[in-house]
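Every protein chain except one is present and positioned as in the full complex.
Chain naming follows the written order as A, B and C, and within any one chain the residues start at number 1.
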Amino acid sequence: MGSIRTDLALEARELYQQQNRDYIPGVKVDEEEVEGVKISRVHILSPLGQESLGKPQGNYITLEAPDIKNRDPEFQQTLSKIIAQEIKKLVTLNKNSVTLVVGLGNWNITPDSLGPKVVDRLLVTRHILEYLPDQIDDRLRPVCAIAPGVLGITGIETGEIIKGIVDRLKPDLVIAIDALASRRTDRIGMTIQIADTGISPGSGIGNKRMGLNKETLGVPTIAIGVPTVVYAYTIGRDSLQMLIDKFVDHATADSQFYQMLKQMGEEQLDALIHQVVTQELGDLVVTPKEIDLLIDYVADVLADGLNLALHEDMTIEDVKYFIN
Amino acid sequence: MGSIRTDLALEARELYQQQNRDYIPGVKVDEEEVEGVKISRVHILSPLGQESLGKPQGNYITLEAPDIKNRDPEFQQTLSKIIAQEIKKLVTLNKNSVTLVVGLGNWNITPDSLGPKVVDRLLVTRHILEYLPDQIDDRLRPVCAIAPGVLGITGIETGEIIKGIVDRLKPDLVIAIDALASRRTDRIGMTIQIADTGISPGSGIGNKRMGLNKETLGVPTIAIGVPTVVYAYTIGRDSLQMLIDKFVDHATADSQFYQMLKQMGEEQLDALIHQVVTQELGDLVVTPKEIDLLIDYVADVLADGLNLALHEDMTIEDVKYFIN
Amino acid sequence: MGSIRTDLALEARELYQQQNRDYIPGVKVDEEEVEGVKISRVHILSPLGQESLGKPQGNYITLEAPDIKNRDPEFQQTLSKIIAQEIKKLVTLNKNSVTLVVGLGNWNITPDSLGPKVVDRLLVTRHILEYLPDQIDDRLRPVCAIAPGVLGITGIETGEIIKGIVDRLKPDLVIAIDALASRRTDRIGMTIQIADTGISPGSGIGNKRMGLNKETLGVPTIAIGVPTVVYAYTIGRDSLQMLIDKFVDHATADSQFYQMLKQMGEEQLDALIHQVVTQELGDLVVTPKEIDLLIDYVADVLADGLNLALHEDMTIEDVKYFIN
Partner (left out) sequence: MGSIRTDLALEARELYQQQNRDYIPGVKVDEEEVEGVKISRVHILSPLGQESLGKPQGNYITLEAPDIKNRDPEFQQTLSKIIAQEIKKLVTLNKNSVTLVVGLGNWNITPDSLGPKVVDRLLVTRHILEYLPDQIDDRLRPVCAIAPGVLGITGIETGEIIKGIVDRLKPDLVIAIDALASRRTDRIGMTIQIADTGISPGSGIGNKRMGLNKETLGVPTIAIGVPTVVYAYTIGRDSLQMLIDKFVDHATADSQFYQMLKQMGEEQLDALIHQVVTQELGDLVVTPKEIDLLIDYVADVLADGLNLALHEDMTIEDVKYFIN
């Protein structure tokens, strides 16, 4: 898939389909739409599927909810409920199962602060259940949470910190929240990916070096990711690709120019874009100007989704009551 | 200059020169380089110059300091001193002159928070000079400051708020700080424009409807602006333009394709880009991922520059002493 | 009332009653309890009442809501509705009446940040009604808001800033929100005073030098204040007073010591406390350790109360919908 970077299985599939054909061996896909939210479930069933999409074997659920941009409080609740349902499909928790929620990312950098902000809004209960087991509501299950900060802040690989805590605490489930890079600007803040494969090394905005998954942590690990940026490089490159496609349509099939365009492969396109876009563009990201407000809204959505999924028979009103 | 938006006189000049020739009637330009900072002074001397560049008559000083990206503390001081010198060239203050510094922009939206952050770091003295005139250091002059917030927060045009305060306070000078949009990503946070024309309606990131200048406020008004975003639209469009230029070089001069490309004017390019980039892209901005840190650094630079310019015979150490 | 400082009419009345008798000439008081909130309405009707209580003539409504400390979301709504009702009793607004809400205080100092935080959560509409009158919901009325910052930040008396804006904007009503000092720790964050007398010079935590009221601004001015601190000095002094009262009870009526205690008047007590409490204590304040959370909660309560009072036929859900 060349030099274009995506953390979304959905986009990996789209890229595959663009360049190949519709059927992907070892991959099963189903889609449905619920209250304005498009739910795509990509199941990578075999090593072949894994190789095709460049993503580890497992289940990837993607919610596409363009209405997020309106930041409507009622839709927020709808979306939280859908997220809760999808999380519940991936995990089995009993009354005593301890869940550790990990908020990845850097709280000082707005588009990377989603994970810490979700942790901040979470209904955390493990300590109450441990110290005051009798005073606690029956519907609560033990949830704990940490936002450890990124490598540049701590000097420690996030994976090392989490591994140390998991080894000590022995939770039954880890859920890691992360901000992702997307290929498409209309996905920023509006697409939510839930995967039972955990997090691979090098994914997310912050370039983790160590993965967070069942292999590294020793417990089932769910990853929830939301694209919050598109690399500016991607925009430049996509603009070029679309322009070339357009020219191909206009050029006479036997002209020399048509031949030139057709022969222009991935590598040449990359070389061209490197001339066109300034060198620094690689570190530049595209976000909505109101990214601060968007991140706050999505953090609320995810936190409520987790609160509904991890405790039992709770409404959002119940959760708000317990959090205060 | 079509649909491309720039708040920088420097870029207006570049655009003019690209499309026309080097000499611009009614405009005088001088340039110098001081300690790694390129200083360009564009003097728009006549209505003709004003029309050519699409900027009001007056003096525009632009500092280009790519080293800002290293966020080095020593360079920070160098740059503050240069800013102070350039401000002093544009204004004449005596011992009792009152300066009102206005921090424009929205503190909740990182790339638009530059103005409020500068105000936050300013050495404000007007109240001390008024209430305790005897206890005050001789080098201090009366400075006051306000960050009124944007229209969406206050429900009041920023210009109305400032006009009300200026009418009541009758300062001798207004200095307005604003975050700007640039055409080029390598200018983000690294170019500082100081202009004695004040601020025109519609400039800045926040789309002010009323200008802040000598006409509207009745007192001399300096505007200091720093580009903190590039509209994503600009990136897409520039990528296309460069690709077309490239194709023109490759195409045979008499081919039909060459003709097509040459005929592709501003309007057609705009139409094309509208097809290529998604509709929402207009509201999307390109920033470095570390925009939060960059804004903090630049706010420090500008605040120290103002502190040195508005008080007399001060060093940065003196300023720090007084601020605490 | 000596050296003890209070911004609450309720406490002024209590002090008066302690030192004198129950009936206060020129003052009418009525009380009621609604859903756990004690509502006291002190009406100072004449110059005599004004002199007795040391507060300007006018109406002071005090809500005592100790349940605030639980930070329960349901009670939050109840309280907002009561606040809205009481505000409506003091003001008459028609469809086009413009209200300017002023958030007094310093956003950098937690117990003084209540006013700015209320402004931050307000449904601000004046600009929409002005620029897009046809697209707006019929129930909205023009509200604008500003948190100008304190003297130490701006170098300008808050009263000067507001006077400048009011003269320019000519609103029909000003509502000023302020953090107050109380005499009693159990009032911190749990007592809300609404007064149609505006704000007197020297009141509030931040020591304003200029009042905000009908005389200074030229428009009706409501003040809403919430105690967020008790001066540490007050605690020391009250402890001493209570101890002395206790000793008086124990001492034999004709003993020399009893005489000494009885003779100990306000002045001697003040002299004594000055020996006992350290000099710096005057600047020290007593707050709950969780003052940050408490201020957030109370800011939500007040903002919703204002939103319900200033617009028409709104529910809190409606308000949330419009704010996003």
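Quick note on the criterion: contacts are C-beta pairs under 8 Å (C-beta built on N, C-alpha and C of every residue); 3 or more make two chains touch, one makes a residue touch a chain.
It should be emphasised that the depicted structure is a prediction, and the values quoted were computed from it without experimental measurement.
Among the residues C:Val229, C:Val301 or C:Val319, only C:Val229 touches the chain that is left out of the figure. Touching the missing chain, out of A:Ile87, A:Val118 or A:Val143, is residue A:Val143. Of the candidate positions A:Leu45, A:Leu169, A:Ile244 or A:Ile316, contact with the unshown chain belongs to A:Leu169. Where chain C meets the omitted chain, the residues involved are 69, 108-112, 184-186, 188, 205, 229, 232, 235-236, 238-240, 242-244, 246-247, 250-252, 255-257, 260, 272-273, 275-278, 280-281, 283-293.
Of the residues in chain B, those that touch the hidden partner chain are 70-74, 297, 317, 320-321, 324.
By the touch definition given at the top, chain A reaches the unshown chain through residues 119-120, 124-128, 142-149, 151-157, 160-161, 163-169.
Keep this in mind: only the chains that are shown with their structure count from here on.
Pairwise, the chains sharing the most contacting C-beta pairs are A-B. Taking each chain's centre as the mean of its C-alpha atoms, chain A lies 36 Å from chain B. Centroids of chain B and chain C (each the mean of its C-alpha atoms) stand 41 Å apart. Per-chain Cα centroids separate chain A from chain C by 46 Å. The set of chain B residues that touch two or more partner chains is empty.
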